[in-house]
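One structure, as structure tokens, below. Some questions next.
Just one protein chain is left out here, and the rest sit where they should.
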Amino acid sequence: MTTVYVPGDASAVAMGADEVAAAFRARAEVTVVRTGSRGMLWAEPLVEVATPGGRVGYANVAPGEVGAVLDGSLDADGERALGVVADHPWLAGQHRVTAARVGVVDPGSVTDYEAHGGWVGLRRALGMAPADVVAEVTESGLRGRGGAGFPAGVKWKTVLETAADQKFVACNFDEGDSGTFADRMVVEGDPFTLVEGMTIAGYAVGATEGYVYVRSEYPHAIAALRRAIEAAYTHGFLGDDVCGSGHRFDLHVRVGAGAYICGEESSMLESLEGKRGEVRAKPPIPAISGLFGLPTAVNNVLTLCTVPMILADGGAAYADLGVGRSRGTQLFQLAGNIARGGLVELPFGVTLRELVEGYGGGTLSGRPVRAIQVGGPLGAYLSPAQLDLPMDYEAFAEAGAMVGHGGVVVFDDTVDMARMARFAMEFCSLESCGKCTPCRIGSVRGVETLDRIIAGDDVPANLVLLDELCETMTKGSLCAMGGLTPMPVQSAIRHFPEDFDRTPTPEGAAR
Amino acid sequence: MGNDIARQLAHLDEEEAVTRIVAHLDRFWDPRMRRTLQALAAAGDDTLDPRLAAAARRL
Partner (left out) sequence: MTTLDQPALGEPGGYAPEPDLGTPPVASQADATVTIDGRQVTVPAGTSVMRAAAVAGIDVPKLCATDSLKAFGSCRMCLVEVDGARGTPASCTTPCADGMVVSTQTEQVQRLRRNVMELYLSDHPADCQGCARGSCEMQAMAVTVGAVEARYGNGRDHLAESSYDASNPYFDYDPAACIVCSRCVRACGEVQGTFALTVEGRGFDSRITPGGTDFLSSECVSCGACVQACPTSALQEKSLIELGMPTRVVDTTCAYCGVGCSFRAEVQGTGEDTQVVRMMPAKTGGANEGHSCVKGRFAYGYTNHPDRQLHPMVRDSIDDEWRVVSWEEAVAKAADGFSAIQRDHGVGAIGGISSSRCTNEEVYVVQKMVRAAFGNNNVDTCARVCHSPTGYGLNQTFGTSAGTQDFKSVEQADVVLLIGANPTDAHPVFASRLKRRLRQGAQIVVADPRRIDLVHGPHVEAAAHLPVLPGSNVAFVNAMAHTVVTEGLHDEAFLRERCENVDSYLAFIARPENSPEATEEVTGIPAEQLRAAARLYAEAPNAAIYYGLGVTEHSQGSTMVMGMANLAMITGNIGREGVGVNPLRGQNNVQGSCDMGSFPHELPGYRHISRPEVRAIYEDLWGRTLDPEPGLRIPNMFDSALAGTFRGLYVQGEDIAQSDPNTQHVEAALRSMDLVVVQDLFLNETARFAHVFLPGTSFLEKDGTFTNAERRINRVRPALPPRQGKDEWQITCDIAAAMGFPMPYAGAHEIMDEIAATTPTFAGVSFARLDAEGSMQWPVTDAAPHGTPTMHVGEFVRGKGNLVETVYVPTTERTNRRFPLVLTTGRILSQYNVGAQTRRTANQTWHPEDILEIHPADAHVRGISTGDLVELSSRVGSTTLRAEVSERMPAGVVYTTFHHPVTGANVVTTENSDWATNCPEYKVTAVEVGVANARGLTDAEAAARDEREPAGRS
């Protein structure tokens, strides 16, 4: 009997992993385990075969190649034979904490989870006072992985210390940034980690109910999560008496309806309440008045999925990683025009160059890198001159950029940065909730102004106008959506001014 | 109308009921209505509740 691991992750499935798995299943001598993805998206479907020496991997396997995989003959000396996957340099160089089990375990198996260190953090937490759990998370230096980077322990402390009959933990799984997929991969590959992380959070802040707000575009993740929650209830990790501790924690999944803005935490809370996804003014902060007006710890998937490891291994171990005030690891997602896209978890401090040129292997097109957008569609465009920036919240902020949720999108030298600036405004105009004026009207005027610039129409005056508009949006918007949209626009103008130096074109005149 | 009052006070003992009916009529009824009631009671009108009739005689 041979055990074969075929990823069930959406990215692998998109590359034909289901057909490959079916082909393996057709063989009597094979047991197929569907795992998550290791994150080597450039290699999917990446099939692993259990051997005494470890799990040996093969890249880009087609259904017709299962025989060759089983007898070890597939591209034996070529690049597709990856050897022991865990030892592959692309993985071996990483420092996996949050994503340690992703691609390794069977996401449907609560026992497999336990066998790989699952529930250790929860059990330890339940033996501590809630305030001590919060202190442990504070000590770890863990900051919000959704993008804002707010210290998780500080947030939890506020919720813990706000008196209320009912409190909530709400997980933001509305991963809407273009070029990001870490939340999805972690939940698809290791959903129990999220269940455990939220349960610990609930215990720590005094919440007995948790909600996961997940985007409808993630059907595989939704299914994996629901399966995991059901299993956790069955095995006593959720419900009235978590692990026999007497602590209650119930977990619910709520599916969004396709609005980017619902990834903004206050809009997410509105949506969870059944209302139109619209940003709330702050204060009050959600930690004090969140879901249904009650104290709520709102955290991103990655933040919550890091908590079990922190509780298992201690806050200090996590805090030992990283640089400056950016402690621990970040899950970087390499995307766009890149040779080897995928999930790279490394301690903060790694340079952008190591990610783009090292792990990423440069552009897929083979042309020179011209621009990198880090931190999602609202993140700054960086130039190759900035490739040595360390991935660090503060260093990026100083450079007028942001780490955000860790998305890294690469462009080659064919990109027109004026059009990318226009795209930022257009994205905002399409996804604005419509509540505040700078975002609602400003983004539309931004598109129009950039159209005039692209058409070469009175460029100097329009650049001045655009600059004032960007100031209005940055300082005047209600939330980060409108407030950050100028970041890609202004960074594009700053680093690529030549793309904005236009003269009238027939194309522009027609517009 | 008087019978309605008597019906509402039917749960009381006779003396208490009659006293309260008298008080109510004194307090809320126009004298000419009381006189009419007294006349009916004196004439032995058998549509009157007995307690109302007793009260009328005591007015």
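Here the chain labels run A and B in written order, and each chain numbers its own residues starting at 1.
Here, a residue touches a chain if its C-beta (ideal position, glycine included) is under 8 Å from a C-beta of that chain, and two chains touch if they have at least 3 such contacts.
Computed from a predicted structure; not experimentally measured.
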Of the residues A:127, A:368, A:434 or A:497, which one touches the chain left out of the display? A:434
Residues of subunit A in contact with the chain not shown: 259, 261, 276-278, 281-283, 429-445, 448-449, 452, 461, 465, 468-469, 471-472, 475-478
Spell out, residue by residue, where the missing chain touches subunit B. 1, 4-5, 7-8, 10-11, 24, 26-33
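Definition applied: only the chains that are shown with their structure count from here on.
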Taking each chain's centre as the mean of its CA atoms, subunit A sits from subunit B at a distance in Å of 87
